[in-house]
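Excluded from the complex is one protein chain; the other protein chains are retained at their positions.
Chain lettering (A, B and C) follows the sequence in which the chains are written, and residue indices restart at 1 in each chain.
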Amino acid sequence: MSTTTHDSGSNYLNHSKGIMSWLGTLDHKRIGLMYLWTVLVFFFIGGVAALLVRYELIAPGQTIMSADAYNKAFTYHGTIMVFMVIIPLIPAALGNFFLPLQLGAKDVAFPRLNLASYYVFISGAALAVTTLFLNGVDTGWTFYTPYSIRTGTSATWVLMGAFVMGFSSIFTGINFIVTIHKLRAPGLTWNRLPLFCWALYATSIIQVLATPVIALTVFLLTLERAFGIGIFDPKLGGDPVLFQHFFWFYSHPAVYIMIIPGMGIINEIIPVFSRKTVFGYTAMAVAIFGIALVAFVVWGHHMFVSNQSDLANFLFSLITMFVAVPTGVKVFSWVATMYKGSIHFDTPMLYAFAFLFVFTIGGLTGVFLATIASDVHLTHTYFVVAHFHYVMVGGTLMAFLGGMHYWWPKMFGRMYNETLAKWTCLLIFLGFNVTFFPQFILGSRGMPRRYYDYLPEFTELNRMSTHGSWMIGAGFMIVAIYMIYAIYKGKVANSNPWRASTLEWQTPSPPPHDNFAVTPVVTSGPYEYHD
Amino acid sequence: MFFVTEALANNGLPQQGSEYATRFDSLYSFLIWVSIFFFAIVVVGMIVFAIKFRNRPGWKAKNIHGHTLLEIFWTAVPTVLLLAIFGWGWMLYRDLRAFPTDAMEIKVIGKQWLWQFQYDDGRTLTGEVYVPVGKPVKLTMTSDDVLHGFFIPDFRLKRDVVPGMHGSIWFEATQEGKHQVYCTAYCGTAHSGMLASLYVLNEKDWNDWKHGKKINVAPNELPLAFGGSAAPSAAPQGGALSLVDQGKKLSQTKGCVACHSDDGSARVGPSYKGLWGSQVELADGSKVKFDENYVTESLYEPNKRIVKGFQPTMPTFKGQVSSEDINALIAYFKSLK
Amino acid sequence: MSNVRHHAHHFDSAQAEFEASKQGLWVFLVNEVLFFSGLFVAYAIYRVGNPDLLKECHHFLNWKLGATNTAVLIGSSLTMALGVTYAQKGEQKKSANMILLTILCAFGFLVIKYIEYSHKFHDGLLPGALFHNHELTHPKAPQFFSIYFVLTGLHGIHVVGGIVVLFWIWIRTLKKEFTPEYFTPVECVGLYWHFVDLVWIYLFPLLYLAS
Partner (left out) sequence: MSHHDSGHSKQEHHHHILPVAMAVKIWAALMVLTFTTVFVAQFDFGSLNFIVAMAVATLKAVLVCLFFMGLKYDDKQNVVIFTTSFLFLAVFMILTFSDLFFRGDVMLKKDEAFFKAASGPAKFKKPWNSTPEIVAHGKALFEAQCVTCHGAEGKGNGLAAAALNPKPRNFTAADGWKNGRKPSVIVGTLTKGLNAMPSFAALPLEDRWSLAHYVTNFGPNIDKDTPADLAKAGVDTSKDTLGAVESKSVPVEVIMERMAEDGKK
């Protein structure tokens, strides 16, 4: 693989000065960073909401807030974390930064569209967050009708926000698809494409195909609130279950928008720190696409008890089973990749371990919810809450942290404090399991989700869960501190500290404004290590 | 950590209230063991490889690109297993949906934030329902306002209650005594207060109860958060409790406590505490004395005169509370100084 | 601006940039199709679920105006296609006129729509709760008109958007910014405009001719 070594002090960070040079930049790396900081701010807000929710639940009865305040707290936690954090987190932030680098391109196909998507995102998010200062919103992030039609809270604003943010997601999708089709470096054939790019490719396809539907759905819901168009409102002869179909046709694929990029990152990390190529490259790539496509035909498994027809229940339960097959292939292949490797225990790899551990649990509990009979008992309970946190937080967030630690030296040319990082990884991993494992038991024992108050027999498990949430919170704080410290004071990192072979490491750290002085020519697969 | 072992009893599932529940539990424990098996493969494999192939002097990684047979194997085996699991789950679900023609039917109405149960003899109960043991019972459910979810963990049974639709579930209880009912579809402020108690009675109690005689079954274990312990009423008339206790019990069984506390803390509605005889300020600014008449009016036409700072969301209890009940409630309110 | 166009730094040829932009637009159209999909699903549900619904309702839609609008849009598609052709040939003047014609057709379409809408408003044929027409008694008629208004409304919004971008390329054509080597914007706006026509090609029979 050809490496381009040119050494001028100029990089994308110091290439031009002044706030305007950032706000108006067309450089995918700067846009990626702006996304990163913005998303992390929302992550903080959503996280605070989460801690409040957990703290309220530390004991039965009222602890710190009223029932209405609690309903708003979990609504904001859900809405912010889904629409403003996990969906843009990896594709828009890390993806924007590293996709062109991994392709050996100078930028994404449409830099202006890229910047536009950022501002669209900001304005949508602003719309949604404004409601914090109005009378809030208490529908839950699913906006189920008819409650979302009746509630007096300013739900309309949040719906508008979701509508607008949808377009930023679509723009990113369009951009990535074309970039991958048209801007790959010479010799970078489809079967030499890094799996992170494959993941982003699949994600983008979902974004383009699914997001417009939620846009329309929230649009209809807004009209329903404004004029009562009677499509979803039973009082006007509408069908509330139809809304759930519309909602989940997007929101189930959206779950894969959230997790597939995470899988992509793990696919990058494990080979690098095992010093060997990924096990079953083709199977990995195919599996990613398998998941992405099946994602579109399983949404009804969110509706097994919604009074949808038994035929639909049969089909959706059957098809849902097939999500587990490609997922299993990926998990097994990751483990197999380590076989006969030479494993380095750097922080990114530790996060990969953590990912495998929790994601496996998340995946397996998914089978419980795909099996229709057990779903009837478990759905709408804390079991579901635990399940999707194991996948979203345990999966996506662990992968994201892994990616941050993996690429930080490339993004800022500085190293973070390795020892501190490892201990924090352990803290977050433990805290995560302490928080969410008890919720499986709470759920199977019958505690419904979105409960402000609960029977005393659930007290200990809830208290345990709340304590765990503090560990996670502390963990993220520490990460934030040492990462930001690293940017300014961390020791300088060389251009390829992990001796990785994908293209983003073939350019100086931080990368120069136009990525590659000479367009690299690819001659072999992405993970060929010979050391 | 006693509570963990206690929580994990029976795979962390609640008591088995019906024959279906026992069959459900065998599927559930099968799923758990399958999960443990695959989890072990992944995590043990990961740990073993991590130790065995850790980076150390003299050790060099072998570049392995894949192993077709192995990959086919771990694609095929899970597929078969998953299809089997699907089949098992579907068979159980089919039983849930096959309604016996001789099932006794009770109509269920969910409204923010209480459950109403209507028997064919016209008897209407709120927040509690009585069924015979060992007889199939069918609940036909609808909602007055928003989505609700009817969930009986002991029967492993759940279904959304949708306004404008009628959905049904059925069960044949084997376990006498009280079974907790939850609302599982988020329905607003007092969502977590929207509970009910399902009492499974033996044949004798059932017949007594049907003919309005007093019965005594296991007392309701509702925690104070939901209004403290209440003995089930020998519906439709009250039992031989003191008037104040009758009132307290009514305030629980009729679901009042979902919205009105007796400790002064405001929920959806004002607390009863110290309300009696006081001048209540109304939404329109005028005042009214909280006395027998206002109590009665508030039960029959709840939204006629709303206390300042609260929403007109209370359903009418016309036809559900007798004048005896009202007297009991009044006595109870008086007792809350 | 000169007639010689320098392609953006991250493409290695104007050709590559053209191909990329065009594909980008195709992907955008995919997203557009899915955006309308929800409404077509809703439409289908009410049509199949209530076979007599459309029989009754479509009498209250003016198929003559609908047909006229179809003709107008097809005409605009022709002028648009010619606009692109002339742009490719470098015949700026003709291209500009064709684009102008397209814009006029678009306005024509909106005027006719306005006439239709005002009749509906007058007759109380309005979405859902606002519906108050006494001749049309079908219980689901309010839903039908919800779907009618949302579908045609969203399509109308797309027409307005079309007018804006058409105007933009019209000005640029007048400024002679396009050459046989560089006409990407004309091509892309063309694709978009044909898509708007495409949607109407289905809306017309589905809403007006349902018997």
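Worth pointing out:
One rule holds in what follows: a contact is a pair of C-beta atoms (placed from the backbone, for glycine too) under 8 Å apart; a residue touches a chain by one contact, two chains touch by 3 or more.
Here the structure is a predicted model, which is why all the values come from computation and not from measurement.
Residue A:Gly300 is the one among A:Gly32, A:Gly280, A:Gly300 or A:Gly490 that touches the chain missing from this view. Annotation: of A:His28, A:Arg54, A:His77 or A:Arg184, A:Arg184 touches the absent chain (contact as defined above). Taking the complete complex into account, C:Leu78 is the one of C:Ala8, C:Leu65, C:Leu78 or C:Leu136 that touches the chain left out.
Where chain C meets the omitted chain, the residues involved are 12-13, 15-16, 18-19, 22-23, 26-27, 29-31, 33-34, 37-38, 40-41, 44-45, 48-49, 63, 67, 70-71, 74-75, 77-78, 80-82, 84-85, 88-89, 190-191, 194-195, 197-198, 201-202, 204-206, 209-211. The chain not shown here touches chain A at positions 103, 105, 180-190, 209, 213, 239, 241-242, 245, 249, 296-297, 299-300, 303, 307-312, 315-316, 519.
Convention: only the chains that are shown with their structure count from here on.
Centroids of chain B and chain C (each the mean of its C-alpha atoms) stand 51 Å apart. The residues of chain C never reach two or more other chains; the list is empty. Contacts with at least two other chains are made by residues 237 of chain A.
If you check the complex, the residues on chain B that touch chain A are 3, 7-8, 11-14, 24, 27-28, 31, 34-35, 38-39, 42-43, 45-46, 49-50, 53-56, 59-67, 70-71, 74-75, 78-79, 82-83, 85-86, 88-93, 96-97, 145-147, 149, 151, 153, 156-160, 162-165, 167, 180, 182-193, 223-226, 265, 267-268. Across the complex, chain C meets chain A through its residues 8-12, 16, 19-21, 23-24, 27-28, 30-32, 34-39, 41-42, 45, 127-130, 139-140, 142-143, 146-147, 149-150.
On the chain A side of its complex with chain B, the touching residues are 60-62, 67-68, 71, 138, 140, 144-147, 150-151, 234-235, 237, 239-241, 274-277, 279-283, 305-307, 310, 313-314, 317-318, 321-322, 324-325, 328-329, 331-333, 335-336, 338-345, 353, 356-357, 360-361, 364-365, 367-368, 370-377, 379-381, 438, 440-441, 444-446, 448-456, 460-461, 528-531.
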